[in-house]
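One protein chain is absent from this view; the other protein chains keep their places.
Chains: A and B, in written order; residue numbering restarts at 1 for each.
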Amino acid sequence: MVTAAPALLEVRGLGIRYGDKVALQGVDLQVRPNEIFGLIGPANAGKTSFLRAINRMDEFVPNMRVEGEVRFAGHDVQHITNLYALRRRIGVVFPLPVGLPLSIYDNVALAPRLRGMRSRADLDAIVERCLRRAALWDEVKDRLQNLGSLLSGGQQQRLTIARALSQEPALLLLDEFSIAVDPVTTMRIEEVLKELRQELTIVLVTNLVQQARRLADRTAFFLGGRCVEIAETESLFSGGAKDQRTIDYLEGRFG
Amino acid sequence: MTRTPTSTHDSLARELARRDAAWWRDLAARLAVSIGGVSTILFIVAIFAFIGSQGFEFAWNRLSWSELFFGTRWEPTVSPPTYGAWAMIAGTAWITAVAMLVAVPLSFCAAVYIGEFATGRRREWLKILVELLAAIPSVVWGVIGLQVFNPMIQSVFGVQIGLNVLNAGLILGLMAAPIMTTLAEDALKAVPDSYREAAEALGATRWQVIYKVVLPHARPGLSAAVLLGIGRAFGETIAVLMASGHTLMAPGSVFDSAATLTATIAAELGEAAVDSDHYQALFVLGLVLFFITFAINLLADRIVRGRRRS
Partner (left out) sequence: MTRSAMDGFRATAHELRSLQAQRLMRLLFLMMALLLLVPVLGILGVLVVEGAPGMTWEFFSQKPSKLGAAGGIYPALVGTVWLTAVALMVALPLGVAAAVYLSEYARDNWLTRIINMAIVNLAGVPSIVHALFGVGAFVHFMNFGESILAASCTLAVMTLPVVIVSTREAMQAVPKAFREACWSMGATRWQTIWSIVLPNSVSGILTGLILVVSRAVGETAPIMFTGAVFLRLVPPESVFDRTMALSFHLYTVSTQVTGVPRHVPFAVALTLILVVLTMNALAIWFRMRLRGRKKW
C-alpha cells in the first residue's frame, strides 16, 4: 500500500442521528486513493447511514443529523462550496435500484450531459463503456431507447451501477450492489471493480462477507452504530481479527 | 487513464471549491421560482390593500358602520345619500340558506353513493359528470335562471315574479353542489378502510357501516365541504344578479325578489363615478366580502388540517 498519498476520504468522530435514534457514533477511518475499502456488518449497523453522510444525502432526509467531520479530498463536506461537484465526484449505488423514467441511453448519458457533454459520439462511447462495465450492454444494446424504469429489478440495479460509472467518479460507494443480481453477473461486476481500482477508489458495503474478502484491500466491521475494527482484509480473514465480536461475525455466529 | 494520486487530489479539491455554471443556474432558478411562490402572498395582500385603499377615505370619514350593517335604505344616488346594506345582507343570507338546503342533501347523498356504493366504471362516469357540472359558467346559470326556472316557478307556485330568492337559491345550490360533492367524497375517502372492514367483520351491512362508522369519522371533512359550499354560494355574482330579480328590499319569503352584496357591486360599479362616495361604498362592500370569505376559507382549512394532524 502507498501510504505517502493523502487519504481521499477522512472520517473523524462521525455520528449520525435520526431524531432521537442514534444510527452511528464515534467512527474514525481513512480511505486511501485507489483502494477498495470493504464495510461489513449486520443490519442496522449504520453502514448505509455512513454512505449517506459522505455524499451529503442527509440534506434530503428531514430529521437526519450529522456530527463530526468527513473530509473528501481535504474538504470538510459539511462546509463545501460546491455540493453538486462533491456528489458528481462520488458515485453511489444504493440497494434499491432506481431506473430513471428516461430511455436506457438517456439514463447513462444523463450525468455526462449535466457536465456539459454534447457530442453524440462521445456520449455513445461513454454509454457503451459504462453499460459494458455494469454487465448490462449485451442485454440492452438493441433496445437502448426503452424506458430504464421498466427494466427488471436486476437490470435496473446494473443500470444504476452504469449510471454511477458514467459520472466518472473519484470515489464509488456501493451499497449491497449484488442484492438483486444473479451470481454469474455478480462475478462479472466484481471483475470490473478490480479493474476499476486502477482509476478510482471504492467503498464497498456488503452483507456478503466473502465478497469483502474477494475484493477489499482493507475491511471495517460495523456493529450497532460503531466501527469495531479496521484491518487489512487478508489478515482479518486469516485469523488476525482482534475483537471477539468480529471473529464471531466472520464465523457466522450472528448477523 | 490512471491518475497519480496527488494530482487527482489537487484537481478534485479545486473542483469542489469552484462554483460552476450549473451552481449559478440553480441559484437563479431558485430565485425565479420563489418569486412565483411569493407572488401568491403578494396578490392576497394586494387585493386587500387595493380594495381597502379605494374605499378608505369614505369609510374613515363619512361612513357610519352601524348604518352600513343595519340600515335598511341603500340610496347612494339620492341626496342625502344613505348606505344601509341590510337588505343585501338579508338577501345574501336568504339565498345562501336556500342554496344550502338544496346543495347539502344532494351533494352528500351523491358523495355517499359515489364513494361508498358505486364501483368501477359507473363510479368513474359519475365523477366525470360531477366535474363537468362544476365547469358550467356562472353566466350560463344566470340564463337558465332567467329563461328556464323563471317561467317554471311562475307556473308551479302561481306567483307573479319568478326571479326571486327561490330561483337564485336553486341556481346557487346546483352550482355549489358539484364542488361540495367532490369535497365530501374526499372526506369519505379519508376514512381508513380498516374501519370499514372492522365493522363489516362484525356483520354490519353497508348502510350500517356508513351510518355508524364512516359518516361520524368524516364529519370534519363534511363540515369543511359545507363551509366551502357556503363560501362559493355567497361569493357568486352574475348568476344571482340575473336570477334573484335584484331588488333592494329585505325578502320576507322565498318568493320575494332580493339583492345580494355581490350582485349590488356588479350592478352599480359601472354607474358610479370613480372615487365618488358611491364608488367607494361599493369597495367597502367588497372589503366586507373579502373578509367573510377569507374567514370561511381559513376556518375550513383549519377543520381539515386539524383532522389530518390528529
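The working rule: a contact is a pair of C-beta atoms (placed from the backbone, for glycine too) under 8 Å apart; a residue touches a chain by one contact, two chains touch by 3 or more.
Owing to the predicted nature of the structure, the values given are computational and were not obtained by experimental measurement.
Within the entire complex, contacts from the absent chain reach the displayed chains A, B. For the options B:Ile41, B:Val78, B:Ala201 or B:Ala273, the residue in contact with the chain missing from this view is B:Ile41. Interface note: of B:Ala59, B:Leu146, B:Leu215 or B:Ala250, the residue touching the hidden chain in the full complex is B:Leu146. In the full complex, the hidden chain is touched by subunit B at residues 22-23, 25-26, 29-30, 32-41, 43-44, 46-47, 50-51, 53-54, 105-107, 109-110, 112-114, 117, 126, 128-133, 135-140, 142-144, 146-148, 174, 177-178, 181, 205-208, 228, 231, 234-238, 242, 262, 265-266, 269-270, 274, 282-283, 286, 289-290, 293-294, 296-298, 301.
Remark: the residues of subunit A touching the chain excluded from display are 55, 57, 60, 62, 84-92, 94, 96, 98-102, 110-111, 114, 147, 149-150, 160, 163-164, 167.
To be clear about the criterion, only the chains that are shown with their structure count from here on.
Annotation: 53 Å between the Cα-based centres of subunit A and subunit B. Considering their complex, residues 2, 5-6, 8, 33-34, 72-75, 80-82, 84-86, 89, 114, 116, 170, 198-199 of subunit A touch subunit B.
Those residues of subunit B whose C-beta lies close enough to touch subunit A in the complex are 1-3, 5-6, 8-9, 12-13, 15-23, 26.
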